[in-house]
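Notes for the one structure printed next.
Only one protein chain is missing; all other protein chains are in place.
Each chain gets a letter, A, B and C, in the order it is written, and its residues are counted from 1.
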C-alpha cells in the first residue's frame, strides 16, 4: 500500500516521528494505532511510523513491511540515537522497559511505555525521576494503560467525575483468562520472572489496578493478597515459541517462576472496599475484565468482552423504575466516538491503541502531562509490590507506600 | 380456604406434624413450603401445619390464619412440650436458635433450623453434639441453607459430581444487596450484634460459604478477610419496625454493631482459590448471589436473580465451539422439576423452601442424615469465625478450625 | 395436610366456593393459584377449593387429594348443579369451553374460562352474550389470559398508560417453543383440530395477541398471515398420553390437523405496525414469549423466560445516557409484589394464576367487570379468525371484524 504523498491537510502540521521497540502482539497493536489515528482524527501533529526495532534482522524487516514502518533497526540504542525519531514507543517485555525508557528520555525523546511500567518499584522510581526531569525539557512520558481509552470506560469516568455515583462504597474487578489451563502449555517468556516480572499479577492485575483507581478517582491505601502458581513445571517451548496461543513444546520441562493467579482485597483512601482477581486459569473466560463500582447514588459496571456497552444504575430514580441500563457507548457525544461510525456500529479492542495515540499526540502538541503518567505507572507498581508483600506475609493487610 | 377431608391418597401415610417458631419473612416462606410440598410432590409422609409460635398473641394468631396453621402458641417451650408435634422448624433470629433447637431435640423432635445455625461457634458445637445424639434416637436435624435447593444449583452439583469441571481452580462468589445504602434506614434487629450475631457476614456470607462448599464438594481451609461498617450510627425504629424494607424512624439514633460488608479470599482443601463478598451496600443489586466455578475441564456460573438458569462451559469441546451455555433448568429430568411445569415455565424463590421440605420429609421417612446437617452448619460457622478473626488480625490468613 | 379450622381473620368474610373442571396442566396451575391466593393476599372473599371435576373417577379423586380440593365430580353438569359452588373454573380443552360456560352462567355461577375462549368465533359470541346477561344478574365472567398477571407485564402496562412510550410505532411479539421438533412426538389432543381448535395459533398465538393488545392499549385492525404444518403425519399415542412431554407411541399414525406455526403482521388502530410469531418448532426455545413495544418517547421489552425483569428505555434521557434498563420487578410498589418477598427474590410462572385469582376475587367482591372479559376473549378469537382467513387467502391483508 503506497501512500507517498504528504497529506495536504496536514501540510502545515509538524510530524511526530515514532520509533517503536518490539513487534509482537503489542507491537502489532501499537502499529495499528499509529497507522490509523491520523485517518480517524484531526490531529495537531502528523504521526509518522519512522522506525521499528527488534533483534532479529529478518523478522523486524518483515514486521516493518507488514505493519507499515519506514525503516527497521536491530539495536534499540541505534534507534534512540537517530535524530529523526521524536518518540520512542516501548513494546518489549517488562525487564527492558527501564533501560530503554531512561535512554530514550536522556536522548531527548518522548516516551510511550507499555504496562507494567517496570518489573520492580525501584526501576519504576528511576523512570519517574527521569520523566519528571524530561518534562522540564518539554518531553512527555506516558504508560500504556490502554483500557482507559475504551469509550465506555472513559464515559464511566465522566459519570463518576460528575458525581453520579455519589460516595463510593465498593469496587470489584476481575480479569479472567484461560490460556494456561492446559498443563502442556509451554513455558514462554511470560511465565519467567526474570523477563515478565510477574505473571497474572503484572500482566492482568496491573490493568485492573489502574482501571479501578482511574474510575474510582482515588488510590488504594492497602491490600491483602493470595497468590498461587497452580502448575509449577511446564514443557519448554521449541523454537521461537509464541504468545498467548502457545506453540510447539519439547520433552524438557522448566519451572514456572511467576504467579498463575492473584486475588486481593483492599481499601481505597475514602474507605471504599475493593476486590481484585487476576488469573489465567478461568476456563471459558477469554478476556473477561469486568469492573463494577457501587456508590451511594448509583452504580456502574463494564465488561471488556462487550466493550461497547456501559451499564449504569441511577439510584436517584424511583425504586420501581431503577435498574442497570445498557448504554451503547457509540453516540457521537461519547468519548472518541465523533471520529467513528454511526450509533450502534461498535468498535473493537484495537481502537484503544488508536485512542491512546490520539491522546498522546494531543498532550505532546499542547505540552500537557499525559495520563497515565509514569508516576501513575509507579503507583500501580507499588500496589503490585504491596500485593506481593502481603502474599508473602500470610495475606496480612499491607499499606501501599 | 377449608380443606377438611383427609386426602385419600395419603390415607395410609403417617402425618409429619410441624411446629414452627417465628412468623416473619422466613416464617412466611417456610409456611409456603410446608403448605405446598405435598401438593406438588408424592411424599412418604403427610406434612401437617400443626402449630405456629410467636410471642405476640394477636400477631401469631393472625399469622396462623394467614399462612394456614392449625393452631398458635405464644411460648416455644409450650410448643415443644406438645405431643402432637413431630418437627420443630426454627425461623427466629440467630440468638435463639441454639436454645430452641437443644430443647426440641431433647424433647424428641426433628429439627429444621434456619441459617446461620447459631450466633457463635460454641453454640453451634453444642447443637451438633445434641443432633448427633438425637440421630441415634431416630431424630433428624437439618439447617436451612435453602439455596442448595434451587434446581439450577442442585443440577450444578450433579455436573461437578460427574467430574464435568475436572480439577477445581477457582470459586468466586458475591452476594450483593442494597437495602442499607440509605443512611436513614432504621437500626433494626438485623443490625444489632446481640440479636443477629453479625451483619452481612452471617446473613449473606453464610449462604455463599455453604453454597460454595456444596458446589465445590470440598471445604475451605483458610481465609483472609476485610470487614467494614460504613454507617455506624442509625435512627432507631419506631414501633415494631420491620424487615428489609425498613419502616418508620424516630429522632433517636443507635450504634450499628454488625458489619455492613465482608470481603474474604480463601483456599480450598484442594488448593483451589476462592473469593467472597457479602454486602448490603451494592446500589442497584437486589439479591445478587452470583457464583462461578472454574475447573480444568469446565466451568459454571449461576445468578440467583435468574434462578432458572445455569451457565455451563464444557471445556472439552473444540475451541471454536466452546462458550457458556444458558441451560434453562426447567426440564423434567432436572432436580425437582418433574413435579412442576413444562419446560421454560420457571420457578421462583419460594420453591427452594418447598424443595427443602421435600428433602427433609424424605430424609425423615428414610432415616437418612439430612443435608445440610448441623455439622455442615457448624462448619460454616467456623468459616465465619475465621473470617472475623482474620479481619481482627489485619486480614492475616487464618485457618478454618 | 389438614387445615380444618376456619381462619379467624377471614371469619367475617364470605367464602367463594370454586368448582374446577379439568385437572391436567392447567388444572394443577389453577389449583395452586386458588390454594395460595388467600395465603399471600388479604382478600374480601375466602376462596374455597370446593370441587374438582373430571371424567375418570379414580384420576379425579387422586387429583382432588393431590391438589387439595374438598370433593370430586365426574360430570361437569353435576358440578354446576351443586348449590355450594359459586364459581366454575373451566380448564378443559377448547372444544368444551362454550358448553360448560353457558351452562354455568345459566346456573348462576361466576365463570373463569381458560384461553382461548372458544374454538370458533360463533361459540365465543354466544359466550359473550351470555356473560353480558349474567353480568346484569351480578355474575362475572373472565377469560384466563394469565400473562397479564406477570408483575412485569402489569407494570409495563402502567408505564404505557402513563404515556411513557408516547405514540406507538411498533409491537413485535414471538412465542417460541420446541416440543414438536421431534417428528416422533405423538398426535396428542393438542394436534387435533376437533379438540384444540387450532395449534400454535390458538395455544400460543392467543396469548400474544391478547398481551400485545393489552400492553398497547389498543386493538389490531387487520392482519396478514402465513400458517404452516411442518409434520403432517405423526404416530398415535398409546394410552392416555400426556401433555407437552409426549409419551408412548404406537406403530399407527394419524394426520395432524392443526398448525405447527403461525406468522402474521398487522396494523393497530393507531397505525402502529405489529408482527407475531407462534411456533412449536423453535429448537432450543422452551417458553420464549418475548414482546417489544417502541413508541416515540420510549420502548420496553419483556421475556417470559426471565419473567421478573422488564426492560425499559426512556427516550427522553440524553442520548449519551439512554439504554434499555433491566428493572427487577420485585419492589414492594410493583404490581402484586407487596404480598411477596423482599426485592430480588423472584416469582415464578405459577404466580400468574395466584394473581389471576386475586384479581377475580376482588372483581367479584366489588362487582366490577373483570379484565380480560369474555368480550376481550372474543376479540382475540376474531383476530385469530382473521389470521386463519388471511392464511387461506394467500396472506392478503384481512381486517379484524
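Just so we're on the same page, contacts are C-beta pairs under 8 Å (C-beta built on N, C-alpha and C of every residue); 3 or more make two chains touch, one makes a residue touch a chain.
Treat the numbers as computed from the prediction; the structure is a model and nothing was measured.
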| item | value |
| --- | --- |
| Omitted chain - touching chains that are shown | A, B, C |
| Contacting the left-out chain in the complete assembly, out of C:120, C:369 or C:395 | C:395 |
| Omitted-chain contact residue, chosen from C:67, C:264 or C:336 | C:264 |
| Selected residue (touches chain absent from view) among A:330, A:356, A:379 or A:395 | A:330 |
| Touching residue (missing chain; options B:44, B:163 or B:323) | B:323 |
| Chain A, residues in touch with the chain not shown (by the definition above) | 1-10, 15, 25, 29, 31-32, 34-36, 38-39, 46-49, 61-62, 64-68, 70-71, 177, 179, 243-245, 285-288, 304-308, 328, 330, 332, 341-351 |
| Residues of chain B in contact with the chain not shown | 155, 312-313, 319-328, 331-334, 343 |
| For chain C, the residues touching the chain missing from this view | 165, 169-170, 172, 174, 176, 178, 181, 224-226, 228, 230, 261, 263-267, 271, 273, 275, 277, 279, 281-285, 292, 294-299, 313, 315, 322-324, 390, 393-397 |
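Quick note on the criterion: only the chains that are shown with their structure count from here on.
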| item | value |
| --- | --- |
| Angle (degrees, nearest 5) of the CA superposition of chain A onto chain B | 180 |
| CA centroid of chain A to CA centroid of chain C, Å | 54 |
| Geometric centre distance via CA averages, chain B-chain A, whole Å | 43 |
| Rounded Å distance between chain B and chain C, as computed from the means of their C-alpha atoms | 34 |
| Residues within chain B bordering two or more other chains | 285 |
